[in-house]
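Omission of a single protein chain aside, the complex is shown with its protein chains in their original locations.
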Amino acid sequence: MVKYIFRRVLLLLLVVVSVMVIIFTILYFTPGDPAKSALGQDANPESIAAFHAKYGLDKPYPEQLARYLYKAIFKLDLGYSYMMKSPVSMELATRIPVTMKLAFWAVVLSTLIGIPLGVICSIRQYSFLDSLATLVTLLGVSMPTFWTGLLLILAFSVHLGWLPSMGASTVSEMILPIVTLSGSSIAVIARMTRSSMLEVIRSDYIRTARAKGQKERVVIMRHALPNAMIPILTIISMQFGALLSGSIVTEAIFSISGVGRLMLEAINLRDYPVIQGGVLFISVAFCLINMAVDILYAFIDPRIHVK
Amino acid sequence: MHAVNHLNLTLHRGKALGFVGETGAGKTTTALAILQLIQTPPGKITGGSIMFEGHDIMKMTEAEKRQIRGDRISMIFQDPMTSLNPLKTVEDQIVEMIGLHSAMKGEEARKRALEMLALVGIRPERSKDYPHQFSGGMRQRVGIAIALACEPSLLIADEPTTALDVTIQAQVMELIKKLQSVVNTSFLLITHDLGIVAEICDDVAIMYAGRIVEYSNIRQLYSHPLHPYTRGLFDAVPRLDTRLGGKLSVIPGLPPDPIDLPKGCAFSPRCPKARPLCHERECGMREYEPGHFVNCHFPLELGEGGVQ
Partner (left out) sequence: MSKNNSMLHYTLIRLRRNYLAILGLFVLLALICCAVFAEQLAPYDYAKQDYMMIRKAPSATHLLGTDEFGRDVLSRLIFGAKISLQVGLLAVSISLVLGATIGAIAGYFGGKTDNILMRLMDIQMAIPTILLAIVISSALGPGLFNLMIAVGITSVPRFARLMRSSVLSIKGQEFIGAARAMGASHTRIILLYILPNCAAPLIVQSTLSVANAILYTATLSFLGLGIQPPYPEWGGMLSAARPYIRNSGYLSIFPGLAIMITIVALNCIGDGLRDALDPKQKR
């Protein structure tokens, strides 16, 4: 087990470094000069040269890359924001909590609704409820997040006036962003739960459990659900990635100053270190969740131990 | 569609009944019907009664059925590779059964589970292992331990050795037979193997297309089968005295599609003895000689059906 976790962590580090190289490279070869975005289009050549020298932008690509990696890995220094004139890690640190808070509650909400919904549909396959849920979840996976957000604002802020349409500091402010974020995740998780459960419910060992005289509720909860859990967990961890990147959209709609909004601003202003930092944060968080879920598999399923 | 029709069977306490038929004849469906474990949808029992110890299982409430399942009637399934929950230790799977139907709890139930494992020949140190750590034959032993843990009065085994390696089929069958007499349970063995039935069972029922076509004790049925289908089954079994290179006789044609059963006797299209009446209507079960029932208008004469 320890060896397995160790190997996973090593793999994670490798992936993170590769992600850093890829993002750095994409941005390096992006046309457009950050100096001009920072200093204005008609800045004089001397000040542009000084800007380049200050941030090491005059060095060749391999040197810049090596320096970035070295600083990021060994000193946890993600560079300096051209716009904010402050360390990227500081900027991220102030923005991460709100983004994580939203993503966390969105995952919790979509899991707590998605899994029971999927389970109920699977044990009442072809019932009215199942058909209705299938239709609603189909719409759910097909609705763009930003439109969900706009509709919610239209309904609950503009028409009903119940909930604020901006910010995420109070509970009432957080409701709409969290619902917006969870909308499609609920649908995705419910669909996966339903199909995974349907497959498991037909299996022989469920029949064995019933032949023992076990109560149907116990058969579903203790025998079927754990066996259906692995694909569900996988989809939840995938959703976590989608929720973190979805924060770019949600934070834009609800004017929340989290990592997503920071990145969007940085993209518009060509503030490369900030973009790199944001992508890195989201990817690392995503990889960590995936890793945690992989390790969780081994606890759920004894067969994975042996592999 | 009706997979199983007009089935009448009686099984006496402590006796073993063999249930023989080709694949798709409805043997498993019948077994699952007794336990009321037919998946709905798509399956459904449309009528009839299943009498067990004087009560009709069909009329029981769900809670009453649950008390019967596992405790009074239990089942050994065909495929041990898929019949055990992969996420639970074998011990836990036996303990679950014991916990459901007896007052034993915790340590006591665990001890009983170990006894059951010992009874089927699995060492106690393997009790915390998971199904995937066992071979097929060992898993079927676990299946037997689960089925017998509560000493049911009826044990149903659905082709318990078909999925196993040929070399251990006999071992497992012997084990079941031995434990059946130890526990003193009635035994319903579902199989397509007339040889196994002859060794183990007291009575035998031959099933064709969801119907019983012949039902009797072993001695009568093996010495003079009455139904042409039964006769066909015997002729399809290779025997030691069959001349080398000689052909086994097979029953021509295929079992009918249960969605589209032929008119009259279901076997009539394949029957060498069929006469016009057979295509018109089914005969229904009748007692041809004491204790020997057959569903045929023109059963084989006592002389002509004999098995040498």
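Per-chain numbering from 1; labels A and B assigned in written order.
The definition used in the following text is that a residue touches a chain if its C-beta (ideal position, glycine included) is under 8 Å from a C-beta of that chain, and two chains touch if they have at least 3 such contacts.
Note that the structure is a prediction, hence the values are computed from the model and not measured.
Novice: Which candidate, A:F6, A:Y61 or A:Y126, sits in contact with the chain we can't see?
Specialist: A:Y126
Novice: If I consider the whole complex, including the chain that's not displayed, which of A:V9, A:I22, A:M90 or A:M221 touches that chain?
Specialist: A:I22
Novice: What is the set of chain A residues that contact the non-displayed chain in the whole complex?
Specialist: These residues of chain A touch the chain that is not shown: 15-16, 18-19, 22-23, 26-27, 29-32, 126, 131, 138-139, 141-147, 150-151, 153-154, 158-159, 191, 195, 199, 231, 241-242, 244-246, 248-249, 252-253, 263-264, 267-268, 275, 279, 282-283, 286-287, 290.
Keep in mind that, in the parts below, only the chains that are shown with their structure count from here on.
Novice: So what's the Cα centroid distance for chain A and chain B, whole Å?
Specialist: 53
Novice: What residues of chain A sit close enough to touch chain B in their complex?
Specialist: The contact residues of chain A facing chain B are 125-126, 202-205, 207-216, 223, 226-227, 300-303, 306.
Novice: Given the complex with chain A, which residues does chain B contribute to the contact?
Specialist: Touching chain A: residues 32, 35, 37, 39, 41, 62, 65-71, 74-75, 77, 79, 82-87, 96-97, 100-101, 130, 132, 143, 146 of chain B.
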